[in-house]
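Missing here is one protein chain; the remaining ones are kept as they sit in the complex.
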Amino acid sequence: MTRSFDIVVVGAGPAGIAAACAAAEQGRRVALLDDNPAPGGQIWRGPSTAHRDAVSRAKERWLHRLQQNPAITSLHGCRVFDVPGDGLLAAEQNGQRVDLRYSKVVLATGARELFLPFPGWTLPGVYGAGGLQAMVKAGLPVRDQRVVVAGSGPLLLAVAAYLRETGARVSAVCEQASWRSLLRFGASIAHTSRLWQAAGYRWRTRGTPFHAGCWPVAAHGGKTLESVTLSNGTRQWTVPCDLLACGFHLVPNTELASLLGCTLQQGFVTVDALQQTLIANVFCAGEPTGIGGLELSLAEGEVAGLAAAGAIRAAQARIPRRDRLRAFAAQLAVTFALRQELHSLSKADTIVCRCEDVTWRTVSQYTGWRAAKLQTRCGMGPCQGRICGSALNFLLEWSPDSVRPPIFPVSIASLAGPTASAPAELSAIQEN
Amino acid sequence: MTDTVRLTVNGRALTVPAGATVAVALAIAGAACRTSVSGEPRAAFCAMGICFECRAIVDGGPHQRTCQIVCRDGMEVRTE
Partner (left out) sequence: MAARDAIVIGAGIVGAACAAELAHAGLRVTLLEQAQPGTDATAAGMGHIVVMDDSPAQLALTHLSRQLWDNLAPSLPDTVEFDRCGTLWIAQDEEEMAEVHRKHATYGAAGVETEILDAAGLHAAEPNLAAGLAGGLLVPGDAVLYPPVAARFLVERAVASSAKFLADTPVASAQNHTVTLRDGSSLHADVIVNAAGASAGQLTPGLPIRKRKGHLVITDRYPGFCRHQLIELGYLKSAHSVSADSVAFNLQPRRTGQMLLGSSRQYTDESSAVDGRIVQAMIERAEHYAPGIGALSALRIWTGFRAATPDKLPLIGPSLADASVWLATGHEGLGITTSLATARLLADQLLGRPSPIAAEPYLPARFENAQKTGAHD
């Protein structure tokens, strides 16, 4: 089946929702699709908690605006895997292929967490930081569970606060960045509401020790997690826990942008002032253009949606605010830059590729990603190297492979195309 | 609509809150989702559809990312 829209927005996180609303309010017919079962992306996932803060208020406002607009067709559980032609995306929903024709497309594919392999990170009970939050939002009870939150990025405090509110006993929050970086960051955002947001999270996690310059070096347990060893560079100590929430900040999801031919610089999609990529009719907003948080994602989404709808004046009017928010994104990258010590997190027996169980000893013999992949199967599993490839990009500075369709595993039937299209005129041949 | 959903995990009945994902149901059941290539138990990890650790058999279909699937009444889930 092929469906046509003026504008297709890929990703229903804040950036995508803002883009879809902005475009639809200009009278365009918009499709908003997301792999997740419901709109909201990473941050606005699941039901709201009792605690009413700026994030949950923004969420209610935007979801209301989204649901009110009849010009937006929301497709959930729908994942784009290929670009079968000009102005066309191929997606899979409930195992069926859906092709989407667009005049303009807005890529709002967000980010995933960066995970670094350390001994024990494959034990059940070890989650991403946002990962554990997402599990709890999806119904996992954590009341009275002992949790350690570790890694890097502003997400850690948000996750810790959320876990506390849902009844978990958060025994420590460990941020690998130093106090010095954090204080400098604090000073730089002192004039903004963000300091209040951070202070709010800290208030909500009061009583939980917060360690800066501290990171996990090993997780222990038989069949599931029992404890985690933390280090501050001079000392190591072990904390018993039931759950570990651990992520080292974010990596943008740029696979679809790459497949469309967009230019990437230092891993991020290059866009102009109106969020347009170097490819005609392709816009990009939110984390793929730079990790900048909720407000920037919303601001970029609005600019992209308006620009894609042709409302250039309105889009331009929002540029100054977006640019102010971008300065914050630059601060984030500096503050949460990963420390050297993390390069030695993986030990010889540590599994680096979770899909194919390839160890650090095996992978690190090679000089580059392609040879390592071909010789060891590292990155050849269903995640297509999204986890180990990002880790090795940090650990060994290996650059990722070129992107090929399908950008996610799909059924062979879906690969073959929408059933209505004309079959290619090809003949059978003999050899293998 | 009720506020719980009943499904089976490896043949055993389980009740979970409505809206729970299959990955959550597996965690509540105390079951790892799959056995890795080298024989380790693995459970959900990224919870956002990226890592494929949460793969299990859902209603007969193998290799399903259970963190992206919401539980429905009568669903049959098996670990891989």
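A and B are the chain letters, set down in written order, and residue numbers restart from 1 in every chain.
Everything that follows uses one rule, which is that a contact is a pair of C-beta atoms (placed from the backbone, for glycine too) under 8 Å apart; a residue touches a chain by one contact, two chains touch by 3 or more.
Predicted model, so just to flag it, every value in this text is computed and none were measured.
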| item | value |
| --- | --- |
| Missing chain: touched chains present in the view | A, B |
| Interface with the undisplayed chain - residues on subunit A | 82, 84-85, 95, 366-368, 370-371, 374-375, 377, 380-382, 384, 404-406, 409-413, 415-417, 421, 423-424, 426-432 |
| Touching residues on subunit B - with respect to the absent chain | 37, 61-63 |
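Heads up, the rule we're going with is that only the chains that are shown with their structure count from here on.
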| item | value |
| --- | --- |
| In the complex with subunit B, residue positions of subunit A that touch it | 35-37, 42, 46-47, 77, 79, 95, 112-113, 115, 122, 124-128, 130-132, 134-135, 138-141, 223-224, 351, 354-357, 381-383, 386-387, 409 |
| Subunit B to subunit A touching residues, read off their complex | 16-17, 19-21, 23-24, 27-28, 32, 36-38, 40-53, 55, 61, 63, 67-70 |
